[in-house]
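Everything below concerns the one structure shown next.
Here the complex is missing one protein chain, while the rest keep their positions.
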Amino acid sequence: MTSLAFLIALPLVIAMLLLVFRPRVVRSVIVIAAAVVIAVGSLSLLLPQPGFLSAPFQVPAEYLDWIVLGVELALAAFIFFLGIRHVRHLVSLLALLQAGLAVATEVLFGSRIEVATLIAADRFSLIMAGIVGIVGSLIAVYSLGYMKAYHEHHREYRDRQPLFFFLQFVFLGSMFGVFFANSLPLLLLFWEITTLCSFLLIGYNGTAESRGRAFLALTLNLLGGLAFAGAILFLASTAGTVELDKLISMEKGAALIPAALLAFAGMTKSAQMPFSSWLLGAMVAPTPVSALLHSSTMVKAGVYLVLRLAPLLRGTIPGTMVALVGGMTFLAASLIAISQSDAKRVLAWSTIANLGLIVLCGGIGTYEALWAGILLILFHAVTKALLFLCVGTFEQKTNTRDIESMSGLIMAMPKLSIMIQIGIAGMFLAPFGMLVSKWAVLKALVDSNPLLVIFVVFGSSATLFFWVKWMGKLLEVTKVRQADESGIAGRQWVALGALSAISIGLVGFYPLISAQLIEPYVRGIYGQVAMISQGNFIIMSIMLGMVALFPITFFVYQKNVRVVDAYLGGGNVDSSVLFQGAGGQVKSMEMRNYYLTRLFGERRLSLAGGIACAAFIFVMFGVAL
Amino acid sequence: MKAFAKSPWVLHYDASSCNGCDIEVVASLTPLYDVERLGVINTGNPKHADIFLVTGSVNAQNLMVLRNLYEQMPEPRVVAAVGICATSGCVFRECYNVMGGVDTVLPVDVYVPGCAARPESIIDGILQAVEILEKKHAYMKSMHGRMKEMTIGRATAVDAPEILALQKIVYQNEAEMYDDWSLAPLRQTLDDLRRDFETRVFIKAVVGGKIIGSVKGIMDGDTAHLSRLVVHPYFWKQGIGTRLVQEVEASFPKAKRFETFTGQKSRHTMEPYQRLGYLPIRQEKVSEHRDRVYFGRDREGA
Amino acid sequence: MSPLDTALLAIVVVVAAPIAGGLLAGIDRKLSARMQSRWGPPLLQPFYDVRKLFRKETIVVRRSQNFYVYFFFVFMVFTAALFFTGGDILLTIFALTLASIFLVLAAYKASSPYSFIGAERELILMMAYEPMVLLAAVGMYLVTRSFIVVDIARSPQLLALRLPGLFIGFVVVLVVKMRKSPFDLAASHHAHQEIVRGITTEFSGRTLALIEIAHWYETTVVLGMAALFFAALPWLAAVAAGCVFFLILLVDNVFARVKWQVALATAWITAAALGVGNILVVFFLR
Amino acid sequence: MNPREHQTIEEIPAAALLERVQKMRSEGWRLVHAACTRLVADQEVNYCFDRDGQSLDSPDSATLRGMHTLRVRLPMIDPELPSISSFYWPAFLYENEMHDLFGITVKGMAVDFHGHLYTTMVPTPYVTKEPDHGD
Partner (left out) sequence: MGTRTVIPFGPQHPVLPEPIHLDLVLEDEKVVEAIPKIGYVHRGFEKLVEKMDFNELVYVADRICGICAFIHSMAYCQGVEAVMSVEVPPRAEFLRTIWSELARLSSHLLWLGLMADAFGFESLFMQSFRIREKIVDMLEEMTGGRIILGVCRVGGVRRDVPNDALADIVRRVKDLGVEMHRLADVFLQDDSVKHRLVGVGVLIRDQAAELGCVGPMLRASGVSRDTRTLGYAAYGSVDFAPIVEKDGDSYARCAVRIRELFQSVDLVAQAASKIPGGEVGVKVSGYPEGEYHSRCEQPRGEVIHYVKGDGTRYLQRYRVRTPTFANIPALLRMLQGCELADVPVLVLTIDPCISCTER
């Protein structure tokens, strides 16, 4: 039991240490040590330790309620004054409202409510904790190298690395808190801390642009927080409880309103349409922030909550609406990703899309969907973190993150390029993780609501387009370039290598994870479980084996062939890329991927998707009320 | 097994024809003549083609195009000059912008007569080309098996005629490249070459009893000067040049430094040296279009 | 089936599928020629072509480009084996996609402008047909409650009767999949196209031969899928596959090549209207 | 029975060219073609125009046709002309051709190929006249 509290507290302590010990070397030591401890700690929870999982953690409720409320009010006050100072009155208003709801809950119902289980962990929390523990600590290690180079490149930004690492660890601690808290007010507290961390990290560069984006994120997340607080108040007033496990086991009818409110909070947190704009804006933050907060962990808190509610949402109209929001977001975001050439924006849209898919699973809420949703979280967190860090590394080296400038990366930065390929393959290619999960989603939908299949099939086909063209860009070689991967710190390579290894390893080991963790959890709720048949797993293993041979081709060159120039209509000038152009000039051919902007333009599609999703959300509340 | 006879794929290029022959090439694909009966496909892509049908004569602008397209065809390949313009220039022979028939730049295997060449003649030309394809393939195969048996060793004056012949083939290419037909290796006489053997070391690469590559070298003080690296065009880009250079370097055990020179555009000659670490030293002009680039490197550990 | 039987069947498929596919390609060329008032090449012409290609010199633009084609080939063989031994149809579709992606990557790797545009267009086409193919599988599941090809094939119901929309939609995307006019944007069978030979521009000799053979496998697999709609009556399935093949051939010869926007719209609208409509009908009438 | 066209030639000084062409344009003449002729001591540049009837789509406009040529004489050495492509845009092709084949410097062409419209083996091949006729 202590280990749960320990996992929450340790990062907070380390955060304090980092704020105190500011020299870089000391920081490195602390961060690396802390990363190891956190990773080991979060993994150790996964080892069978009979008994602890259900053991309640008894703290005198009166104290804790007030402590939680106190911290929450302090946060609200901080945000309130932030809003005042930067003339963002909406932010102040939202903070004020939320604080009001929290106070109202405590004052009106605080004395009547007994919290039986304050923090607890089941297998789902443990999976989430494992993801945060491992991915989070790898990203922290990576940040050490990245932030140093970042500030060398960007002299214009103030070097506030102690704050950066402080926030990162505060964030890690509160993520554990989100996953372990069973008491909803406590969960909301951690939830809001992550929001604040996200706000501060997005605004890290201190420019007007980043501040604007940070406030956008804050506003939308506070909106979710408000719904969350509303859910607590409602729950406290009608059911007399503020515990998550109690909510989930409640009758569907009564629980629908808080469930809808919580689902709404989850959707804002995981940037579903129409709230997706904040996640795009968050891409101004340094890349490790995008990797940690805005793709692999914090946004997962939202879908975590939605998946928690899955049993409540199953078969209800609000549930269907949640699923529709998820499905629509998946489809629209996947299509929009086609039109993006900024690597981080592609990743951001793809993140939104995948979160949508998970929300879709939560909204469906069947055992198959839940199983698929958890698998999606797992695979997506690892692979997307890898991709973000790779893009960050590329940007650090070249000062751009345009996919077009990745042309020929296989020659210029072979290691990095292969890692990106692994990440991309992991995102959509058979037999890698995300495809397996999508497959599971498809099967789950077919049994419950085939209408939703349309989102998945069209969305996945768009996914295929933008990932493959990116892969192609990495592979094509129009200019011979010398390999140069210097200047990337060893710690960065460690993180990248580990994430790549995990991405591949998961494909082989996910049946084990599924059998040990996901299936028992799902069975615990529904009494039945989905899985991939053994025959198919063997076939997929064969495929993986074959694909795994592929990287060999990056190093083996064909002998006994004649190398000739590429076909340029016969106009070649001693080269595969130069041709005799008009006006007597020798021109170089250029190749730019298709972005089909007119068809899949961001503005148009996000508007359409946003309107559709907003409509679904209105219907959700309308029906729930 | 006449593999080529059943599936000759053609590439058609209009060098500077009046269209007449081109129309007839197209017409031979269409219902009345339908060369696809014979497996012929007009690929439009040199990488897929076996037979290069060129119509019209050569001029300054399409010269490089013809070379590029030919270069991009896989062996075995056959060039067919279709029509009189492609053969000799026809009535345009005396125009200021006509260099002559296709054989001024490419090794033409088949000449198809006619102005314009009739579809029947074109089909006949394709069938003749097919025969040549078979022959070339047979030759290719016999050589292919023997590439592994390639031997590299010291050449003697007995080899002089064969080396001279090879040298002329290779430098013909160079001469065209620089438009300079005064190159010494082209004018060299057999006696002259024989005399070289008295002072210089010659290395030869032999496949199936035929010399396909050679290089020579001479000591001057501490430096060994290497020159005239020639490899038969058919065997280019297979590392033979590199092996020849290594071998000739080995025959100067006392040399501390190696030097050589090539023309500024002679990529095929430069490559083996550059691969072995030769760096350019200086460049000097020898004729209007031709520069000489000097390369050198120090022996490892020297 | 015992694993041994499956393995034996897989071997038979690996040998027989290209022969069938090659013959179909021969019939295709012969019939096309007849539709164009020509005599046409011999029936075995595709085999002659491949035999010749194996005798050609190997030329490349990038030394590693051919490996991608080898993977394309291997996965295509794998797909055929998976499908005809009665594996999971979704997995078959994924394997087919994986194989196609390798071909696209090969074209990217070759780094020539025309293969590049071919690759981009092929991706658009993949994006176009993918939804319909998946929907077809979903529809089959809704009727037979199984994604396993063997189970679908053994289902006593004539799928085409329950899934007419999906069948028609599938035939439409089959035109895309088999690179036939009006959707032969990425790599046309016919020589004259604005992007030369598209994806295959830079592949020659034995690599091109492998691409050709892989396409034969592909043809058999996709026709097999079409036949699955009639699997309840095996003789009808064979006739249906033949008719579909002939229909596609006919379509190939009576249409101009459309632009990518139309190709994408046709495939998606077909999928959305016929495919989804049919699925909804089946779902609610269940 | 072959009706021959009525074709008129008007010789003008080079300096008056632009003004004259502008007038032709305002009168609705169409530029048919432009070409040079190398004479013995100098060269002439012909700009040929024709004009249909009052209405372009009058089917019997043939009766009204006629060709009018503006002729400019230029010296053999360093011939120079202003471009008429501001009045007749397509004229740039003829003017580039004059430049490449006859060595005439044409100033202000709408599209200038900078001597790369044709790549010829002999630069400005028409500048020299072959002396012997071979008979």
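Some notes on this structure:
Labels for the chains are A, B, C and D, by order of writing; each one numbers its residues from 1.
In this section, a residue touches a chain if its C-beta (ideal position, glycine included) is under 8 Å from a C-beta of that chain, and two chains touch if they have at least 3 such contacts.
This structure is a prediction, so every number in the text was calculated from the model and none was measured.
Put simply, the missing chain touches A, B, C, D once the whole complex is considered. Across A:257, A:589 or A:613, the residue that sits in touch with the chain not pictured is A:589. Residue-wise, the contact with the chain that is not shown comes from D:31, picked out of D:31, D:72 or D:104.
As for the chain not pictured, it touches chain B at residues 11, 13-24, 26-27, 30-32, 42-46, 56-57, 59, 61-62, 65, 69, 90-92, 94-98, 115-116, 118.
Those residues of chain A that touch the chain absent from the view are 402, 404-405, 407, 568-571, 579-583, 587-592, 594-597.
Remark: the residues of chain D touching the chain excluded from display are 1-5, 7, 30-33, 35, 37-39, 46, 48, 52, 56-62, 65, 67, 69, 88-90, 92-93, 101, 111, 116-120, 125-126, 129-130, 133-135.
The definition used in the following text is that only the chains that are shown with their structure count from here on.
The centroid of the Cα atoms in chain B and the matching centroid in chain D are 45 Å apart.
Chain B and chain C, compared by their mean Cα positions, are separated by 41 Å.
In chain B, the residues that reach two or more other chains under the touch definition are 45, 47, 72, 74-75. For chain C, residues touching at least two other chains, in rising order: 57-59, 196, 201-202.
Considering their complex, residues 59-61, 96-97, 99 of chain B touch chain D.
Touching chain B in their complex are the following residues of chain A: 560, 562-565, 567-568, 570-574, 580.
Residue ranges on chain B touching chain A, taken from their complex, read 13, 45-47, 64-66, 68-69, 71-72, 74-75, 236-238, 265, 267.
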